[in-house]
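Take a look at the structure set out below.
Of the protein chains in this complex, one is absent; all others appear in place.
We just call them A and B in the order they show up, numbering each chain from 1.
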Amino acid sequence: MNLTETDRLFPVEPLVRDIARSLYDSVSGLPIISPHGHCDPSWFAENKRFPNPAELFVIPDHYVFRMLTSQGVAMTDLGIPRADGGATETDPRKIWQRFADNFYLFRGTPSAMWLDHSFEHVFGLNVPLSSETAPDYYDHIDAKLAEPEFLPRALFERFNIEALATTEGALDDLKWHRQIRESGWQGRVVTTYRPDAVVDPEFEGFAANVAQLGEMTQEDSQSWQGYLNAHRKRRAYFKSFGATASDHGHPSARTENLSQSDAAALFAKALHGQCSAEEADCFRGHMLTEMARMSLEDGLTLQIHPGSRRNHNANVFAQHGRDMGFDIPGPTNYVDALKPMLDAVGIEPGLTIILFTLDETSYGRELAPMAGAYPALKLGPPWWFFDSYEGIKKFREATTETCGFYNTVGFNDDTRAFCSIPARHDVARRSDCAYLAQLVATGRLREAEAFEVAHDLTYGLAKAAYQL
Amino acid sequence: MNLTETDRLFPVEPLVRDIARSLYDSVSGLPIISPHGHCDPSWFAENKRFPNPAELFVIPDHYVFRMLTSQGVAMTDLGIPRADGGATETDPRKIWQRFADNFYLFRGTPSAMWLDHSFEHVFGLNVPLSSETAPDYYDHIDAKLAEPEFLPRALFERFNIEALATTEGALDDLKWHRQIRESGWQGRVVTTYRPDAVVDPEFEGFAANVAQLGEMTQEDSQSWQGYLNAHRKRRAYFKSFGATASDHGHPSARTENLSQSDAAALFAKALHGQCSAEEADCFRGHMLTEMARMSLEDGLTLQIHPGSRRNHNANVFAQHGRDMGFDIPGPTNYVDALKPMLDAVGIEPGLTIILFTLDETSYGRELAPMAGAYPALKLGPPWWFFDSYEGIKKFREATTETCGFYNTVGFNDDTRAFCSIPARHDVARRSDCAYLAQLVATGRLREAEAFEVAHDLTYGLAKAAYQL
Partner (left out) sequence: MNLTETDRLFPVEPLVRDIARSLYDSVSGLPIISPHGHCDPSWFAENKRFPNPAELFVIPDHYVFRMLTSQGVAMTDLGIPRADGGATETDPRKIWQRFADNFYLFRGTPSAMWLDHSFEHVFGLNVPLSSETAPDYYDHIDAKLAEPEFLPRALFERFNIEALATTEGALDDLKWHRQIRESGWQGRVVTTYRPDAVVDPEFEGFAANVAQLGEMTQEDSQSWQGYLNAHRKRRAYFKSFGATASDHGHPSARTENLSQSDAAALFAKALHGQCSAEEADCFRGHMLTEMARMSLEDGLTLQIHPGSRRNHNANVFAQHGRDMGFDIPGPTNYVDALKPMLDAVGIEPGLTIILFTLDETSYGRELAPMAGAYPALKLGPPWWFFDSYEGIKKFREATTETCGFYNTVGFNDDTRAFCSIPARHDVARRSDCAYLAQLVATGRLREAEAFEVAHDLTYGLAKAAYQL
């Protein structure tokens, strides 16, 4: 049997299914462009085997362990590290068994589809994971991971990845990227400039981070102009390791366009830890506009990922730290929040700002109307909880009529689960083809156009928007 | 002819319809679990006949009379009681005729489906209700209501209700529940603890209510600790009449976790009628956290029904009082509002908090991400205006991918229209099976899994979440 069906996600009505299948067949073999994600560059630098099934599939993936947590499985029983370094489960077989015992919880979720796809297409498994099959699964995957064909670089090539962007903080030395380059391996792995730690006055160690930024760039990062110059130099450094984009994860989409003297004064307050919450937010907002101005200079595409209330539960944050599945979206306003930045740079030619959202209500109400007018704006694909069949369907249905396809930028997987990359891109390709087939079958798009659009959504738009 | 079609609500494509029908056939005969609603316990205590068709179907059901009101039918012409005791229509035949004359207004609404289902399956009618058929309808139903098979207990058994929860205020003496128990009748009708009148400083007669709470429990309810103890005793009393849950209807989802001294001080202000609107809201919010703490002690499941702007029109409220169809939903924030309570008890094992919403935008953005992480949280089914085919479809499509099925709790009918109970559960079962069939047909769920999930959604999850 197959774990995943050949025609999955396609519309059921035979006529529409045929169109969807034809469209999909025309793009399923295209290389993967992965322009935004969180893969660890050390995988490709060192090319060492992945340790075991639990460390590959369970422990690093908050999509997976949060579902188990929600039904009462203790995070420590899944081997999730504790902030105080205290004891957690260390036996990967036990972790794997607990995961398998609760695998039914994922019914109907994209995680189940990604996992099944990986099990089947990466590891050649063809019985469903369950309490009973868990030990065999473990043995099988663990054995495969020891084979050369399952080393990171081999998988990268087998996954047919044409380009993959990782994300590094502004203070990262990019040593893994250097090592990849110096290894002579031909896989294209590029970095992305993520300066949260040096633009957010509320980030842990902000002042020290800015000081380090100055040291790394030989700029006086205590002065406003030196600080901006330091960013310019780091961006150039990141560009030298292939970066084509910056990325910004703020609590809201707020932007500001302060006068340079006001910005300098606020920066000084931030350095001295004297910003109120409101002032810190204002500074972050202003820095988005500064980053957009730098993008006009150096050509980096600017990505904004706003709207997550990070570390929602105080106890989980205290016990386990960041990125533990307790980041919860909230309402996000774009129409008012982006105006200062858009008044500054929104109609500049040659600038690409990609907007993401965790608030689906903004798709049709704010994002598509703005992307359908501003030359600088493009819409990123459905993100995080919405990177799924229903999420993609809603995105297309809510945005296409207002901003068309060509103000969107194709798919990105945004993942730290390496083996799920082919699965995720496959879901996106299928979901887009399902949507296009529906348009064709209802006379909203000509079939020949649909083939062109399918290719663009799969390949062309991502390459163009990210200059890859 | 039939008033309701055999395959209604199933997807139309034959392949998917077959799957949906098979799933539905596997659950359509299961007993009804009705864990939350507003049936009158006196029906089952006294077991008297329902007075007439108008008093059964029109006068008590704000879903029904609000639609007629919206098109200009005067509430007094429908027999809706006036606050001043003034004259209203008293002839049930005239009320029934007005209802029938306007029955076309309900086209496409769940009310029409519930009513048709009741007419057909409870009363054996098989011509549509219209101006012309109204008199025959009246005679037929009125005659049936005189038969022993149409007394409340007989209908309860015929409806195959395994358990039904009513909702009573904290000050209710539960005499009807006592009478049911003492009658020896075996039908399981349990109560639910609803303390709005004694936790909301803005409730009419709050101080007097709290005083009465003290008298009923022999606690000094003027002191903070005595007040909390009085709650504990009332909860225990409700438990002795089968209660497994409390229920809370607040304007917003706001929670607070004040220090005990701050809470005590605020309580004192509330008793003296000195709370500002903000302080009253704060107190209500804190009481949710206190109730959650008591649930940790006594095991009651906690239900939160927030977000209705009650009594929206001043004239209607003045003329007819509460629950007159003029309760309008508004935007409801959960991610910020629930944080204080969740920081206090959100990851405690053994606690079940069921969240409802009237703001569908929160399903995917806030509720599913929270329920998919917090052990204490579960999602209640679509509520009130959204207890419908489209409402259920939207709920499943927006939540399943993020929190799966097992962080939801099955269906409840939340009704005061007794005869609609089978109709409502039937709509829910059909809608869920339609959704599951779509997942199966598009390769998102295996068929064997779908049968298990259908059973859980119909029966298992409600029993577990409400401990019934």
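Operating definition for what follows: a contact is a pair of C-beta atoms (placed from the backbone, for glycine too) under 8 Å apart; a residue touches a chain by one contact, two chains touch by 3 or more.
Treat the numbers as computed from the prediction; the structure is a model and nothing was measured.
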item	value
Option from B:Tyr24, B:Phe50, B:Phe106 or B:Phe150 whose C-beta touches the chain left out	B:Phe106
Residue in contact with the excluded chain [from A:Thr289, A:Asn407 or A:Thr458]	A:Asn407
From A:Gly346, A:Pro381 or A:Pro422, residue that would touch the chain that is not displayed	A:Gly346
Contact residue for the chain not shown (choose from B:Arg8, B:Arg82, B:Arg181 or B:Lys233)	B:Arg8
Touch list for chain A against the chain that is not drawn	11, 13, 15-16, 331, 333, 335-336, 339, 342-343, 346-347, 349, 361, 364-366, 368-375, 377, 397-398, 400-407, 438-439, 441-446, 449, 452-453
Absent chain, residues of chain B that touch it	4-5, 7-13, 66-67, 69-72, 104-110, 113, 128, 309, 312-316, 325-331, 358-361, 385-386, 388-391
